[in-house]
Each structure stands twice: as C-alpha cells, then as structure tokens.
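Comments concern the structure below.
The complex appears here without one of its protein chains, the remainder shown in place.
Every chain is named by a letter (A and B) in the order it is written, and numbering of its residues begins at 1.
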Amino acid sequence: MVLKREIYKEFENIVGANNISDDEALLDSYRYPLMHTAIHLGPYYRVYTPRGEAVLLPGSAEEVQAIVKLCNKHKVRVKASSTFWSAWGYPMEDNTIQLDMRRMNRILEIDEKNMFAVVEPHVIGATLQAEAMKHGLNTHIHGPGASCSCLASATALNGLGPDTAYLGHHSENMIGAEWVMPDGEMVRVGSVGSGLGWFYSEGPGPSLKGLIRGMVGSMGSMGVFTKCAIKLHPWPGPAPFPTDGRPPAYKAVLPDNLMSYTLGFPDWEAWADSCYLIWEAGIGYVAHRQFNMFGRDLKGAMVRILSDPTKTLGDIVELLKDPEVQKMTEDMKRDYQIVLAGMTPRDIEWQEKVLDRILEKTGGWKVEGMLEPNLHDWSLLYMLRLGHKNLNLVYGGGYDGCFGIGGTPDFATTGEYPRVEQATDFKKEWEKKGNIVAAGGDGMMGGIGGMGGGGMTLWENFTHFDPHDKASTEGTYEFFNATSEYGKQKGWGPGMEKMNDYARWTDGRTTPKEIRNKILSAGGQPEALRYQRKFYETFNPNDLGDSYYRTLD
Amino acid sequence: MAVKEELTGIVSPENVSENPETLGAYSRDLSFAKPIQPKAAVRPHNVDEVQALVAWANKTATPLVPVSSGPPRFHGDTIPGVPGAVIVDMSGMKNIMKIDRRNRVAIIEAGVTYPELQPELTRAGMRLTMPLIPRANKSIVASLLEREPTLIPRQQWTILDPLRCTEIVWGEGNVLRTGDAGNWPSMEFAFERKQSAVGSGGPAQTDFYRFVSAAQGSMGIVTWISVKCEVLPEPHKLYFVAADRLENLIDFTYKVLRFRFGDELLILNNTKLACIIGENPDQIKALMGKIPSWVALVGIAGRSILPQERVEFQEKDIADMAQSSGLQMTATIPGGQNGKVLDLILNVSREPYWKLTYRGGYQDILFITTLNRTPEFVKTMNSVANASGYPVNDIGVYLQPLHQGASCHCEFVLPYDRDNLEEAARMQQLFTRASQAMVEQGAFFSRPYGIWAKMAYERDTQTTRVLKKLKGIFDPNNIMNPGKLCF
Partner (left out) sequence: MALEDYLPDMERCSQCSYCKWIPFDQVKSWRFADGCPSIAYNNFLSYSARGRFAVALSLLNKQSTYTDRVVDIIYKCTTCGSCDVSDKICRYNLEPLEMIQELKIRAVEDDQVLPAHTAVIEHLKKENNMMMAPAAERGDWAKGLDVKIIPVEKAEVLFHAGCNYSNDKDLQATARTALTILKNAGVDVGIMGNEELCCGGRAYDTGYKEEFTRLAEKNIKAWKAAGVKTIVTPCADGYHTIMRLYPRLGVNFEVYHTVQYFDRLIKEGKIKLSKSVPMRVTYHDPCHLGRRGEPYIPWEGKEKKVKGQVIVYEPRKPRYNGAWGVYEPPRDILKSIPGIELVEMERIKEYAWCCGAGGGTREAYPDFSNWTATERIEEAKATGAEALVTACPWCERNFIDAVNSTGADIKVMDITDLIKQAI
C-alpha cells in the first residue's frame, strides 16, 4: 500500500518537503533485518520488518502532534524511533509511517543544582554525558550503550545498564515527559504539566508516569515522547575525558579517585555475597559483568585484542595459547567489573578499603591481569562511557541474549548446581554444533545492580552468530528454541530469547492473535494486560500502535 | 437488607460498626474539610474481604473511603466526600508477612505502623527510613502511598522509595500485584526460588502502583506493600549546621547532595526544631528563642562494612563542606544536643502528636519545589502571614530534599488554637490565601488535598483529562472515595 498523494501532501505540509520521503530504497534503510540481533526474537534468516509508507523527520513537538492527529484522521499507523538500535523501533504492518526523531536532538536544559537534564529524543548517552560532565554531573548510560537515545530508554523501552546501582535505572531517572498521546493530545507528565519545570515526576495526585511505562515502556506503540527530564548524578572526574590511545584501544588516564577493577570469585555464592555487600556498603559507581559477553573462555584473549590497536580478531587463536592470557581467563571465570569513584580523597580511600574487606570476606580477588595500566585505563574508559557496547557483535555480526535469568543474585547462583552453570553447560553443548561461537557456554553479561542502590542482577547469556550465514542463523534459532524449552522444563520460563515472540512473528509482522494470546496468557498476571487493553482502547482509539504493547482481551 | 447485615456477610460482625460515635470520628479530622458522617465502618482482615467489600460497593453503588492510619488525621482525604459512604478501615491488617534480610525487603499489610515494624526489622539488623516523626498509629502503607517525604534523600531512587511492590484491589474489584510481586504466582513461590519483592516496575508496561500513589484511596485499596529497608546503622550520628540565612544552608545542602554523602538530610527553621525538641508550649517558646534561625540536620551512618570509618571520613568531609559555605558543623546547637535530636527524629511522635503541642492545632501547607527556590516561598509565606496578622515566628518550616536532590518538599506548619473559633476562622482565611499565593508562585501541589485539588488541576488540564479516563478504567462506578482530587 502506498499513501495516497493527497495524504502524503498533508504530511509534507507539516514537516516540509525535505523531511519526508517515500522512496522505496530509502524506506528499505528503515527496515530491520531480523536475521540480526533482533532483541529478542528470531533470528529469522533474510526476513525484514515491513516497509513503511513514508518516513518523516519531525522538527518539533508541535509537528509530531500534527502528524499524530493526521494519522488519526486517516487511520495511518505511526511508529517513532530515535536511534533505531533494534527491531522495536520499526513498523510491524503496512499502512505505517515511520517517524525518525533525529532532528529533535537538543539538550534543552541542564539544571546543575538540582541535577537533571531535559532532552529531546535524539540526544544520546555520549552527548548527554559529555555535557553533564561539564557540570560535574553524569548520566546513566543504559545497556545498549552510548549510541542510543536517552529519552527512548527512559520513556519507551527499558533503561537498565552497567552503572544502574549508582546512576539509577532510567525508569527511576525519568522525572517528567512530554507525550503526544496516540489520540493526538499532548500531556506533560509531572511538575512540568503545571508549567513549573521538570523537577518532579509524580502527580498532581496519581502519577501518569505509571501510564508511560512499567518494567519497560510501550516500545513506540502508544504515541510519541517528544521531551523528557532525566535525573543526573554526581561525577567526580574531569570533563572532557582525557582520552588517549589509538583506535579502537582508547583509554582514559583519570585521576586516582577513579579506579576500575575486574573482580574474580572462587564460587558463585561468594560472587553473590559480594554483590549484596557492595550494595549494603554503598560503594561502586559502575558494576557489571561486561567482558563476559565475549564468553568465559574467550574474554581474556578478547580484552587483549581490544586494548591493543595492532591486534585483530585473527589473533584470537594464538592468544588463547598464551599462558598469561589463560591465567587471566581462569582468574576471570566468575567475575565482574567495578569502577570506584571517590567524591573526595577520603571517600576513595574508604571505598578501596571496603572493597578489599569484601574480597577478604568472600575470598575474591582483583584480577591481576586487568590491573596492568593499559588494560586498567582501557576498561575504565569502556565502563564509564560504554562507547564500545556493540562489541557484542564483534565476532560474526550477530548476537542475541538468551536465558535472561533475572532477579536477586541468589536466584542464579545458589545450590550445588547453580542456574548459571546449568545455563552454561546447556549452551556449551550447543556450541559444539558450530553454528554459534564456542565461547565457553557462559556468555552471561549483566548488571550488578538492576535498580538504583542495587537489588537485582541479570544474566543474559550472549550468543554470537553470523547473520550472513544461513546455517549459523538457523542454527542459532534452533538453539534459542531449545533454550526456551529448557527454561520451561526448569521452571525458569521461556527466557529473553523469546521475549518479543508475542509481538513480531517469523515473517517480521504481527504475531498471529491466537499465538500472541497464548504467549501473553502464560505470563504472570494476565489481568495486567487486560488493563493495558483498556488503556490502549481509551488512549489509542484508532488503533495506530502495534502489538509491542501487550494486551489481552 | 440493612447495611450492617450486608457487611456482616463479608467481614465478621465485630468488624462492622454503625456506632454514631465511631462514625463521627471518621466524619471529621483536624483540617477545614466539611464533616460528613459515613453510614458504616468496616475493618477487613484480608484481601478476600477487601475484594468482597469492593464488589458489594459496586453492586450497591456505595462509596468506600479507605483509612489505614489512626487519628488524628489532618488533610481531609479520609473524610467522606459524599454522604452514605462506608469507611474501610485497614488498620486491622497487621501482618508483617516477610522480613528478608538478604534482600533488605519487608512485606507488610496496610495496617502495620512504624512502631510495629521497626523492632522486627531491628532484630533482623535493618530499619526502614521514615517520614519526620510520624504519629505512632500512622500506617506505613498510607504514609508511603501518600508520598510523605522520608529523611534520607540519597537513598531515594524514585520519589516513591522505599515503597516497592503492592497488592491492589481496584475500584472495579480486581486484584493486581505490582512490581516484582507481579512476576510470581505467589510470594511463597518467589521466596522458594530465592527471589524477593524488591523491584517496583510493572507488571508489563505499566507502573500500576503509581496510580494508587497520592490517590487518597480514589483508585483502589492497597492491602500490602513491600519496602526496601536499610541496614541498621551503627554508628549513627547527627550533626547540626546552623545559619542565619536560609540561602547559606541551601548552598551547603547542595554540596552534601552533590556528593551523595550523609544520610538524613533536612532543613528546619527554629520553630520547627523547637516543636520537635520541646515537650510543652513553654519549652517550645523558649527554644524558639535559642535555636538559630535555620538548621540543617545531617545524619551520618555507618553500615555493614567499615561503618566507623565511613562515619569518620564523612564527618570530616561534610565539616569541610560546611566550612566552605562559611558555616560550621556541630554536635550541639543552643537548645539541642545531637544524640537527643537524633533519637527524636528517628522515632515516632510522643503523645499528643508533636505538631499539636505548641498551640493544640495546626494547619500545614506542603508542596514540591526545588531547594534553591525555597527562600522565595518562605518570603511569601511570611508576607501573607504578616498581612493576616499571624505571628511569623510561629511558622514552622521543614525543607526535605527528595530524590537525591532533584526536588524538595516544602512544608509550612502554622500552629493555632483550634478551640478558639475566631482564631480558627482567621487561620482558614490565611490558609486559603497562603495556598493561593504559593500556587501563584509556582508551588507544585503533588498531593493536592482539599482546596489544593482545584488549584492543582486547573493548572494542568491535560493531566486531569487523562486521570479521569484512568479513574474510569479502575473505578468505573466511582465508588472509591468520590469527590477527591479531580474525580
């Protein structure tokens, strides 16, 4: 279906001729390849999301509102995305226009005293962080990394990241939003709605923030967020980063109040104990099992490659034979990275002592190999900016997370045969088939935090494959199916590898209703989704959203 | 069938009351809200009873007014907005359902008060941060749902912290568990798997618990919640930083917030602090003259690992911050010694409620702003008070930084003699004028009780529109505390 010319013209009148296109090839650059890291469905070999009818680049909230009103008038679906990192941001069905929020990219305000920023959709983690640091502040950078929209993660998606325990989850950090609702009405949530500034997210009375998002947001199904306020946090370092080194092995030589360590533990219970103790003591600025995304067996070699501009992936086999690398890899078997940030000299001194005491109590250690100055400075920069996060794609171009064991640290780690090891062994067997990277079974990456102040951990078992390779892609799909079955058998649930099966199906379009209902009914509280159906009907009366919004009749 | 009979089919007879005296106590509070007598009061003891009550109310179109805390109450929110209402008194739901030391979570029913929970937490090596000296019969659920400010801003990751999970019976009768609690068939199922009720998000793509926050019971009834506790502090010290000018203290407070140091962090004026310390009007009056105009209270606690060392280094660093603002951090102030004040602010109120001690009654004005703007509001409050002939020195001021410093609770307490009708009438006028002046100056009435509701919702018509639609979903028959907020 192609938009009728007169409707196209009406859209063009809103954004101007330069900011709209329905060229076929151009539209194809707004299709997501589902053989790829589709977070989290598939992978489906050479399947693409549907082509939109047109792409629009709105320049203001007023334009967005006019577009949404027009969409209501003509019953055209609308899907907005800012940084297009994954399949969530792309059309599900025909008769959809794609909004590319790129032109709305301003940081409107940084309130240094009250520690928040007001941003438009296309402000990314890297730019907000760079600007915040000039004020002695920092922003949480969520898991996908510095390339992604802050607003999208705060309003429409998740907002979890390596620094969450100190710099908050974006659901916590979002303290106000401007929202063009799917019916075309604009609401400003929080104190800003009363014209009083962006400092407070709730009320008056019951909080509409609850309608914007829960564990996750509505993934572009419920209108368009045009501004939001993001809480900022203390930054006790220089601005800008004094970055050094040759690409890609950039590093930051920062003052001694900023230290990066990789911690290793003798067993998983000790690992979990350390998480609880870190949260109780309140130390740590970033804490994340990050480099394990390269795999338990490969991470030692990978950090060597990535921190040395003369090396390439081709060096991996030789490096794996290096006794030093082998030792470091073994030391890092049950690990995570932690960055300490002392606000004062006394603070860093205390935090260092506390960390040592925690290691003493748990039998853990600082991984010696990672203390080498070059690696320290490299990992410090990596963890603080999260500017290399797409290294999850480094091996073959494709990855997805599976299992997704989330909750308290104990959930994955206790018992004689902890869940984390069960998931490892299960994947390791599948690695032998050759369709996914043989990384040692445990590619589990996740935050030591999960929410401000700590409280939960996440184990997303990264699985790497080659999306160009049919056998690899299809083998990965087969593995994910098996993973889900395994999870169900174990009572863990289907796992995050199937997280979006309810929404998008094997053809890249809306999941058939009976399958969708079956999946959604099996979740925790179907009643919640029946309420969401009511919200959808109430605020999206012309059904302009899509099935990423979870509803049950 | 008579109401009592119908209700007796839902709860046991001793938990239904039509006694006029009992009902009279629910019909009024210490605010200027118009008294309206309910037709009955019930005390449910479990979620099934609550659900059955709500179903009955929908069937019979009977307004329900949830109440969890004991009297005295102050903001009119629990007074029926319409005649013929039934009070749902949740104070009988007293179970402390779980204390999970490992995950620092407690799960409590709606009637549990701070004095009931804190000793249990202490035994487990924890405590729950509280609002400033609540009354002993204050329901924790009610306090947290109504977004009463708590004392440790650095631990507040959201405005609703330490509230995490809830169980809600919506006005249309369904039960929903929110946050992590919504992920499991039951909490027992979760505990068996070493999971807990620690995360507040969801379920699904909605933070349902936000719809019942500051809702004054207009959306549904919360039967239990989980709260995030802190490790029991030891050592725990309190320091004072006093100033003649509020601006200087604000500068200092921002420094502490910027480093996320300290624990309890609040600013009080001399009247407010005198009302805390003084045990009778005379003592209070005397203290008002001794205590410096403005005092920041800074708690410094050690927990878990190297607690003593934490307290020691932060004492030095925070003292340095005070000095850099031209102030001094001290263990005593005229009229107050740190150990005693710490003890006072970490506990519930003596009887009668401490805010009533000075004049027997008070009216408060509380709203949200940012810390840097508070001096403007103080100035306006004083100016309106002056114009009304109210003694400015009697105004208690409490400034509580929230959400790690992003916003600030600003509270003015105006003591007066309730029994003096003329004074009460003057106070009502002053209260209305001052509230209006605050709104005009940019006060955000996040918890819009009484006359503030109209002021708040007129400023934000879009939020009002959406809230009404939500109310239509969760309480389509408008049985939950009708007449409150914008409903």
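Criterion: a residue touches a chain if its C-beta (ideal position, glycine included) is under 8 Å from a C-beta of that chain, and two chains touch if they have at least 3 such contacts.
The shown structure was predicted, so the numbers you read here are calculated from the model rather than taken from an experiment.
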{"item": "Omitted chain - touching chains that are shown", "value": "A"}
{"item": "Residue of A:P266, A:P345, A:G434 or A:P512 touching the missing chain in the full complex", "value": "A:G434"}
{"item": "Omitted-chain contact residue, chosen from A:M186, A:A270, A:L393 or A:L552", "value": "A:L393"}
{"item": "Chain not shown, touching residues in subunit A", "value": "19, 21, 23-26, 28-33, 35-37, 46, 55, 57, 83-86, 100, 102-103, 107, 123-131, 134, 145-147, 240-241, 243, 246-248, 250, 252, 298, 309, 312-317, 381, 385-391, 393-398, 431, 434-439, 464-469, 472"}
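Heads up, the rule we're going with is that only the chains that are shown with their structure count from here on.
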{"item": "Whole-Å gap between the CA centroids of subunit A and subunit B", "value": "34"}
{"item": "Complex contact set, residues of subunit A against subunit B", "value": "111, 113-116, 136, 168-169, 171-172, 175, 181, 185-189, 191, 193-197, 199-211, 213-219, 231, 233-234, 236, 276-277, 280-282, 343-344, 346-347, 349-350, 353-354, 357-358, 361, 407-408, 410-411, 414, 450-453, 455-456, 523-525, 527-529, 531-532, 534-535, 538-539, 549-550"}
{"item": "Complex contacts: residues of subunit B adjacent to subunit A", "value": "102-104, 147, 155, 157-160, 174-177, 180, 182-185, 193-196, 198-216, 218-219, 228, 231, 254, 257-261, 303-306, 309-310, 313-314, 316-317, 368-372, 402-407, 442, 444-448, 453, 456-457, 459-460, 462-463, 465-467, 469-470, 472-474, 485-486"}
